[in-house]
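One protein chain omitted, others in place.
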Amino acid sequence: MRKPALNIGLIGTGFMGKTHVFGFATALRVFDLPYEPVLHSVADRTPELAASAAAALGFAHGTDDWRRLIEDPEIDVIDITAPNALHKEMALAAIRAGKHVYCEKPLAPLAQDALEMALAAEAAGLKTQVGFNYLCNPMLSLAREMIAAGELGEIRGYRGIHCEDYMADASGTFSFRHDPAGGGALADIGSHALATAEYLCGPIIRVMGDCVTMIDSRPDGKGGTRPVVTDDVGRAFLRFENGATGSVEGNWIATGRKMQHDFEVYGTKGALTFSQERFNELHFYAAGDASGRRGFRRIEAGPEHSPYGLFCVAPGHQLGFNDLKAIEVAGFLRTIAGETPEPFGFRKGLGIQTLVETIQKSSAARQWLRVPQG
Amino acid sequence: MRKPALNIGLIGTGFMGKTHVFGFATALRVFDLPYEPVLHSVADRTPELAASAAAALGFAHGTDDWRRLIEDPEIDVIDITAPNALHKEMALAAIRAGKHVYCEKPLAPLAQDALEMALAAEAAGLKTQVGFNYLCNPMLSLAREMIAAGELGEIRGYRGIHCEDYMADASGTFSFRHDPAGGGALADIGSHALATAEYLCGPIIRVMGDCVTMIDSRPDGKGGTRPVVTDDVGRAFLRFENGATGSVEGNWIATGRKMQHDFEVYGTKGALTFSQERFNELHFYAAGDASGRRGFRRIEAGPEHSPYGLFCVAPGHQLGFNDLKAIEVAGFLRTIAGETPEPFGFRKGLGIQTLVETIQKSSAARQWLRVPQG
Amino acid sequence: MRKPALNIGLIGTGFMGKTHVFGFATALRVFDLPYEPVLHSVADRTPELAASAAAALGFAHGTDDWRRLIEDPEIDVIDITAPNALHKEMALAAIRAGKHVYCEKPLAPLAQDALEMALAAEAAGLKTQVGFNYLCNPMLSLAREMIAAGELGEIRGYRGIHCEDYMADASGTFSFRHDPAGGGALADIGSHALATAEYLCGPIIRVMGDCVTMIDSRPDGKGGTRPVVTDDVGRAFLRFENGATGSVEGNWIATGRKMQHDFEVYGTKGALTFSQERFNELHFYAAGDASGRRGFRRIEAGPEHSPYGLFCVAPGHQLGFNDLKAIEVAGFLRTIAGETPEPFGFRKGLGIQTLVETIQKSSAARQWLRVPQG
Partner (left out) sequence: MRKPALNIGLIGTGFMGKTHVFGFATALRVFDLPYEPVLHSVADRTPELAASAAAALGFAHGTDDWRRLIEDPEIDVIDITAPNALHKEMALAAIRAGKHVYCEKPLAPLAQDALEMALAAEAAGLKTQVGFNYLCNPMLSLAREMIAAGELGEIRGYRGIHCEDYMADASGTFSFRHDPAGGGALADIGSHALATAEYLCGPIIRVMGDCVTMIDSRPDGKGGTRPVVTDDVGRAFLRFENGATGSVEGNWIATGRKMQHDFEVYGTKGALTFSQERFNELHFYAAGDASGRRGFRRIEAGPEHSPYGLFCVAPGHQLGFNDLKAIEVAGFLRTIAGETPEPFGFRKGLGIQTLVETIQKSSAARQWLRVPQG
């Protein structure tokens, strides 16, 4: 029996737009989904770009008017991968049109916008998803399960980072990522580190931030320069609701680092360490192992670590980044079908945005701040 | 403008059957292919299984008669992921029917069969592909390019292995993989190590084999036991045409190893090491680096390493195993379109099969043997 | 020609006392020292313990009176490895007696004591050394040289940690390390991370501390419990004089960690990473390497990295922890002979103590503090 179709309307055709398309294509084959996602329409800036994107990405239709796409009654899900500054307007329009919304992170430049979006979706009873793809890794699910099951004992300490180097070159042009509203390394990638921290250890309730700008002006692309006030490095001390303490760093000028989304979590009975640089592995220290035989175990991803087995029945073969996106897609489709709760809906996206802003404010105020809980 | 459709008929719906489907789905989205591959028909053992596989995998049709599938004039490419013992019969039928053939490795249990298959395809002017997926890794392409460009100088030494542990449990049942015709660890996974060795360093011309059976009987699945004569470990000393010497090991009882497809290659000016356990990395030692600053560089896969950039524009995000299959698929489609030569056609599959058999014969004869060149 | 003897008087025979003895023994053989260090006398708590320590460690004499040892006119250098609380009294007595002083870290429980000690030694024109042994690693010297030579460009970011788990067990008894005066993880091992940070990147001028007690009471060894107020984890944000920013963590409840004295330093042209867990390696990323060939180089310690070559003429053989202590000893003897400046004298020990206290004060006050410069 054929699955009901779920028509997807995509806005934005850049890096993340393509990744979403790959995610839908893979999810469709790998998972037993409640719907068959159909690449219905894609919006881009001009009719030509839209047509070319539709052809390249496999959508049936292309349009240069994202509002029309949102209002197209055939479309069930609006998928937003446009620049951050547009997320709010697009999402609210989609919600008004009664569509479920899948939105790339960050949900919005400002927490107050994110709140508005979350409230609107909740009021409308629509399902939402924010793209924190690193959380979709089976090894992160494993880590979370191990922590929840008490395999590490009581959690005491956490260290999380997300460092890359794509802004390390001071001659790189000022972009929307440097925009004082919603920009900076902490918002852009530190947010991933924060999401992982909460995914594993639960709510962060107090923070002390340290956001620094190391490259204080950049070419404006028109022959001049433009001052930069957003952070290149955003650090924070953390207090978790469960009593653990920790720290986090987001850094986009870490020369040589391409994907250092790493964490270490220490409990009374064990510890876990992880690096996205080798994201099909989780390292586990069990204090209860026999004396002289203890050590961090390099656990390789395999079919025991759901949903790895749907991608590959044999261990050690490894998932790729786009597979994480397919897991994200599958989770959202199940949510839409009412099978599972929202894995990472707008409310959680709001939570991360709130954390980011609280850290930024704490840094500016040079004092610890309590994190408003959603 | 719409791409011409290329109708795929798949035989076999197990691990590799699914992987091929994932490969087609991903290739379609990631690459600018000369054709649009269409999942036309799938064959399985019963009408029910075929119907269910068609639904699950996204084929338009299912059939319990692989011969009918092969002869279906709508189908352009026959994709064989059935048990090895059937490869020959199926491939020859497909060739007779004028279809291009994509066949999982090993091409056939015996080299003489593989030769027959290669000759048939060549005589018919049809394109073929054998599934040596590990070769499709951009980091292996990089290694090959570096060697070809002389970045390592003259190649002197090679060490290759492919070790796993899926047969380590002696209580595992006798399977077709233990069949004296075409079975054993050397044929099953040592063949990958051999393919990589030749991919990087060129033809192997002489070998001395050491194939050993460590578990000499296994449950027959009917309450009795059955003797095993195929190898659990297959080793060989190698002589390459280019003057280098080396060794290789295939081992399916290497407790703890899930995907140790590793190599080390040493030249006069540098060296490379690689492990499939971390297959988005290649380690490169440049003897010409400054004194006191030399060391193996951990190169992480990125857009500089084609075709990584089609999957992801940012470095360090990583490809997964199924992505390698998508690269394989794309290569075959381009071959069919006449854009590129066969990346790994039946003739090369024959070459690997010949190597495997020569090593086995050498082991039995306890003497060095010259490898028949295709 | 025989070297002049330099008579050593050791106070304290525990872990560090033995390590110093190993250091003297090895330094004597490995280096061309200006003196021959002679193990003259050792002090312990009772005559019996002193006699036994003298025999076991190879000293000519043993005494239960450390004051007598200090005043023995035959002794040239007083080597203090007694509990921290006694460092000041012993060091001042040694200085009054005109002896050079080699003192284990921390120099004193409080910075004001360390200052008194530094001033006394300087006024007397005597040479001093504090035992920050990790700095004696040739790979740290290499890192420092590379940074000083501009091989990383301008330094932008630093991350340092020193985590172990020797206090992770909450049933461990209250010890002098938990004493409010001078105790805690930050003072005990975070101090090493601070010393390394300044060794590599120069003075730290402002800090924001976060010192937390996770195990708030411990058995008192007499059947009761005793409250703990010193930190189990001490973190800080850092500002360096050179404009870089960073962070540091000392943690003695990091389950599974035995010697995670690690750093990462990021500059405009390159980066270095290091772990004491593999301390014969330094990892170096050169942004100037060719495209597609960049990656962290694993530089292994060898004779190019002075003074490794004095220990072993061949690369890759590796130094051990006790060898670091021998390098420390050699440095001090050369300082006494006037050949080189003090590598890490009391003034620098005071600097670390000041940093530790400033971080602790900052944590208590919940605000950034300027670090008093010596």
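Just so it is clear, A, B and C label the chains in written order, and each chain counts residues from 1 on its own.
The criterion applied here is as follows: contacts are C-beta pairs under 8 Å (C-beta built on N, C-alpha and C of every residue); 3 or more make two chains touch, one makes a residue touch a chain.
These figures come from a predicted structure and were not determined experimentally.
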Original post:
Of the residues listed, B:4, B:98, B:180 or B:256, which one is in contact with the missing chain?
Top reply: B:256
Subject >> Sole contact to the chain not displayed, among C:216, C:277 or C:339 >> reply: C:277
Original post:
On subunit C, what residues meet the omitted chain?
Top reply: 1-2, 15, 18-19, 21-22, 25-26, 28-30, 32, 55-58, 164, 166, 257-259, 276-279, 300, 302, 311-323
Subject >> On subunit B, residues whose C-beta touches the chain left out of the figure >> reply: 152, 156-157, 159, 161, 168, 170, 208, 210, 212, 214, 232-233, 235, 237, 245, 247, 249, 251, 253-257, 264, 266-271, 285, 287, 294, 296, 366-368
Original post:
For subunit A, which residues lie in contact with the unshown chain of the complex?
Top reply: 142, 281, 283-284, 286, 289, 291-300, 302, 304-305
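The rule is simple: only the chains that are shown with their structure count from here on.
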Subject >> Distance from the mean Cα position of subunit C to that of subunit B, given in whole angstrom >> reply: 54
**OP:** Could you please state the distance in Å, as a whole number, between where the Cα atoms of subunit A are centred and where those of subunit B are centred?
**Re:** 35
**OP:** Scan subunit A for residues touching two or more other chains and write them down.
**Re:** 257
